[in-house]
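For this depiction, one protein chain was excluded, whereas all remaining protein chains were kept in their positions.
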Amino acid sequence: MSEIRDLSLKDEGKRKIDWVRSYMPALGGIECEFERDKPFKGRKIAISIHLEAKTARLALALRSGGAEVHVTGCNPLATHDDVAAALVDMGFEVNAWRGATAGEYERHLVNTLACSPDIILDDGGDLTNLLHGTCADKRLSLIGGTEETTTGVHRLRARAAAGELKFPVIAANDAKCKHLFDNRYGTGQSTWDAIMHTTNVMVTGKRVVVAGYGYCGRGVAARAKGLGADVVVTEVDPVCALEALMDGYRVMPMDEAAPIGDFFITVTGCNRVITARHLERMRDGVILCNAGHFDVEIDKNDLNALAVEVIDRRLNIQGFRMADGRILNLLAEGRLVNLASGNGHPAEIMDMSFAIQALCLRYLSEHGAGLSPGVYDVPADIDGRVGRVKLAAMGMKIDTLTEEQEAYLAAY
Amino acid sequence: MSEIRDLSLKDEGKRKIDWVRSYMPALGGIECEFERDKPFKGRKIAISIHLEAKTARLALALRSGGAEVHVTGCNPLATHDDVAAALVDMGFEVNAWRGATAGEYERHLVNTLACSPDIILDDGGDLTNLLHGTCADKRLSLIGGTEETTTGVHRLRARAAAGELKFPVIAANDAKCKHLFDNRYGTGQSTWDAIMHTTNVMVTGKRVVVAGYGYCGRGVAARAKGLGADVVVTEVDPVCALEALMDGYRVMPMDEAAPIGDFFITVTGCNRVITARHLERMRDGVILCNAGHFDVEIDKNDLNALAVEVIDRRLNIQGFRMADGRILNLLAEGRLVNLASGNGHPAEIMDMSFAIQALCLRYLSEHGAGLSPGVYDVPADIDGRVGRVKLAAMGMKIDTLTEEQEAYLAAY
Amino acid sequence: MSEIRDLSLKDEGKRKIDWVRSYMPALGGIECEFERDKPFKGRKIAISIHLEAKTARLALALRSGGAEVHVTGCNPLATHDDVAAALVDMGFEVNAWRGATAGEYERHLVNTLACSPDIILDDGGDLTNLLHGTCADKRLSLIGGTEETTTGVHRLRARAAAGELKFPVIAANDAKCKHLFDNRYGTGQSTWDAIMHTTNVMVTGKRVVVAGYGYCGRGVAARAKGLGADVVVTEVDPVCALEALMDGYRVMPMDEAAPIGDFFITVTGCNRVITARHLERMRDGVILCNAGHFDVEIDKNDLNALAVEVIDRRLNIQGFRMADGRILNLLAEGRLVNLASGNGHPAEIMDMSFAIQALCLRYLSEHGAGLSPGVYDVPADIDGRVGRVKLAAMGMKIDTLTEEQEAYLAAY
Partner (left out) sequence: MSEIRDLSLKDEGKRKIDWVRSYMPALGGIECEFERDKPFKGRKIAISIHLEAKTARLALALRSGGAEVHVTGCNPLATHDDVAAALVDMGFEVNAWRGATAGEYERHLVNTLACSPDIILDDGGDLTNLLHGTCADKRLSLIGGTEETTTGVHRLRARAAAGELKFPVIAANDAKCKHLFDNRYGTGQSTWDAIMHTTNVMVTGKRVVVAGYGYCGRGVAARAKGLGADVVVTEVDPVCALEALMDGYRVMPMDEAAPIGDFFITVTGCNRVITARHLERMRDGVILCNAGHFDVEIDKNDLNALAVEVIDRRLNIQGFRMADGRILNLLAEGRLVNLASGNGHPAEIMDMSFAIQALCLRYLSEHGAGLSPGVYDVPADIDGRVGRVKLAAMGMKIDTLTEEQEAYLAAY
């Protein structure tokens, strides 16, 4: 039984789903194969991922492959209620709505697991967590799962290292066709799309502080530079810091960046990257937002503790007035700004990520039964296959090694 | 008497106006002077310009200077109904609503001129046109006007060359602090903000065709490159074409660009830049939009004539289905995409443009009475002054020539 | 009678001239016309400009047009002795050698003017200066001249403003096909070519301070950014400073830039841009160089006064050891680094600049007799013509306005 906001929004949701279909040709091709082969016949798949139009396309592709798909979100602010309505109208069980409270959010996840899934698709690790805790009884028929994001993979590896992981999970995030593209180009574009649209302030000529120079941080920094900003990177890893420097950015500790930045974007996967110490030194009118998985990178407790007033400034912008009169503006409550105050990643990027997911889920359905608990790499041929399919879908041609060249490369 | 859509939207409009105030410090400083000097005491000013939050700030500044301000828009799709409501609530006469028909649009302009303004602020030349035609009787007390945009200045010069211009107009667009910034960085950012938000498709790795390499085109091209696109420029001027080439873009005629582009953005100031001949050769799924003043650059008659069906795809996206099945997507009905499907230029950019406007309007109020009809440059000291005010507002310092250096530069 | 370094270098000089010929097609086309029309029949032309391979191509083109060409340099360190030798071998009178002392340099100019030229081509204004002073008697048959560079035009305008200019001069520098290309893209590439080759130090990740954001400074800054540097711009003009900021650079006074820069490149046209006050605050190992016309931008007197030792570090690098042990490295004695320690502008850029020069010289030869003293713009059709010729030489096509579009643009 579904729990969504408003079924009457279904038509706009369907239009959104139809729109992105045009820009997701790789997943479309895989859907055709699924239609033919029915690799998920008899399988129940639970998916917990940002519930918007591209995700709906994935759910449809899985159903075309014979799966019974149960859908929930992975972030209370990232759900598009119109897309959720469309999915329900098309016969899916959906549990999600935008702006869910912590309690509602957990209920939605628990309800989704109620089907005792054969396979799960997780984004950030919340489903996985429940399956190791209060929903452990829903693991009965579980073959395994996939994990979409860096943070989720990080949590899985920590759990596996502690010997606590109870089923096999494929680290979809770590596929080249996922993290090299989704994390960099997807996060880069969607984060700035969201910031510009939410704020209508200038990026050109401004000082943008990007905390974290992993793959997502690289994308955010590259687009900031492309928009004409003076970009400052903060890091904890010396090699990443040197790369940021050589990529043309300034590098400094957050303590030095805090008083000079105009925009602050956290994308580290860590907590308390911006705390009271930094907030106290920031300039009036700064824009704070987060593009990391959890809303812990900018410390909201510290923000609230320092504020004498919280002002509703514009849609998705809260102003925190400090005792000295400065206003610090927080976008989307510190949640993933590109999803909570935007459309999420561009369709063509999710086309690659979800092509990886679709093939990993098929792999689990067909070969997962024998796997012992652990974190698994994406099977190697899946990456190459998605790369080739995507190139073909874009009409691009590349060179092929001749036999003579193969021989040269094999010699020593 | 005002004619707007819905007064109940006023609170959201006020929030928007309040938000941009924080990012428009130069205009804020000028408003303080106006408050003190009342340079517009007894003057009626009619303004016809994209009616959104930044424009409201300008109207407020003029009123602080003693003016009675009558407000209308300059583009049927660019009006923000909530801002219009806020202005009415604050006591302005406003005639504008989003989605006005051609007839409604003209009525709004005519009603605005009914006050027989002392000074006008025009954007694109529609007020000016009426004052030379059906509203010529409203010129009785007219001192002169200012013109905001390249297209409007172009029309004024053509009219003046024909000996038909009946009052003095200052070409505000041609101020360095206007066109070097607003046209390039403003149009660049706001156009891509609008395109990305409206479509949610990838820019990175796509082929973007920018028609026109004037100041606006430069901005649109630079940001496309900054977002990772392969940018193609079309031009009619050989020197501009060479500059585009040396700025790192590909240059070719539209006939060659049509079959390879993914996005087409017209920003030429001319009509029929994209016509049936080009539409017939475009790929399925292309995105067409315009960032030039009038909706004549992409020929909508040709689009409609070729289409077998027009589909409502997403908010502000129409799909034109061709007989061969291709769908060509047009944003915002071919009107200025950054205004009709976005927030318009960033606040800090309009801060400079409207600082120029505010000082030009003051100049007209104080010195315009003696001017004969014609197109006038912005008084030189206004440009330098806005530059210095803006630098100061941003907390930036620069060098000053020493006397020794002044002497060196004066020698030969 | 020629005065050069070593005639035996002629073969390498000829190879250099032959090499650049391949990359100067626009000048090549004009040379063919000159060959046919002989517009300079009976004319003596004195040219004072950086004497390297591209200049030799211009001299050859003028001779093909019937001129008797007398050649000298305009910068003691920019002369290529092999090219000078080649020109002498081909029958030109040449007075120039690399490393000329101030006295030798002036003698070379005076000897060149000894022919009593009909027309001069000047770069920086030294020939012009002599013709108003000690060589005023060589003006007898002078029709007029052209001036190649911003600094020279600046001096001419100052002289004209003082009522002291005695003959007409065309400001070739101000042609769009000259300063928009030569000053930006030419100076940008050649300056960094020279710096990288002379020093072999990293640009990526370094702080580069560019003094002056005119056309040359823009080119130097753009290439520094393209090489991965963190670029700081210093300026005295507020509007240029704002443009630099919005182009993505940091802007600050030289006093603040001095202690943080790794490279300092002056390109202002002014003197004493870097003085003792700045030198005292610089870091050990900084690289100082100049890309402005005269060697006065970095104050060499101050450098010498502060130094306890001057070290010959590498070819074209002097190290000035400060009392505290820091070494400040000066390239090419503070003269135009791209010419004194490099190959000068790329051939294709000089192709445009010298196409402008060739056509201006022809204009003077054919129409200059009636001109009164003063500084003249390049005749308008020359700019458009060079633009079209260059596009054609590169095999590029662009659009043409239709009659319908012409009519649209003429309407109001």
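A, B and C are the chain letters, set down in written order, and residue numbers restart from 1 in every chain.
Definition applied: contacts are C-beta pairs under 8 Å (C-beta built on N, C-alpha and C of every residue); 3 or more make two chains touch, one makes a residue touch a chain.
Just so we're clear, the structure is a prediction, and the values are computed from it rather than from any experiment.
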Residue touching the undisplayed chain, where the options are A:Y105, A:Y185 or A:F320: A:Y185
Residue among C:G226, C:P253 or C:P379 touching the omitted chain: C:G226
Selected from A:E3, A:E148 or A:E235 as touching the chain missing from the view: A:E235
Per the touch definition above, residue among A:M90, A:V110, A:M252 or A:L306 touching the missing chain: A:M252
Which of C:F34, C:Y105, C:F167 or C:Y185 contacts the chain that the document leaves out: C:Y185
For chain A, the residues touching the chain missing from this view: 125, 129, 154-156, 158-159, 162, 164, 176-177, 180-181, 184-185, 234-239, 241-243, 245-246, 251-254, 256, 269-272, 296, 383-384, 387-388, 390-391, 394, 396-402, 404-405, 408-412
Chain C, residues in touch with the chain not shown (by the definition above): 15-16, 18-20, 22-23, 53, 185, 188-189, 192-193, 196-197, 200-205, 222-223, 225-228, 284-285, 312-314, 317, 327, 342-344, 346-349
Positions on chain B contacted by the hidden chain, ascending: 204-205, 225, 228-230, 242, 245-250
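As a convention for this text, only the chains that are shown with their structure count from here on.
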Geometric centre distance via CA averages, chain C-chain B, whole Å: 39
Approximate Å spacing (C-alpha centroids) for the pair chain A, chain B: 36
Centre distance in Å when chain A and chain C are each reduced to the mean of their C-alpha atoms: 53
Contacts with 2+ other chains: residues of chain A: 204-205, 225, 228
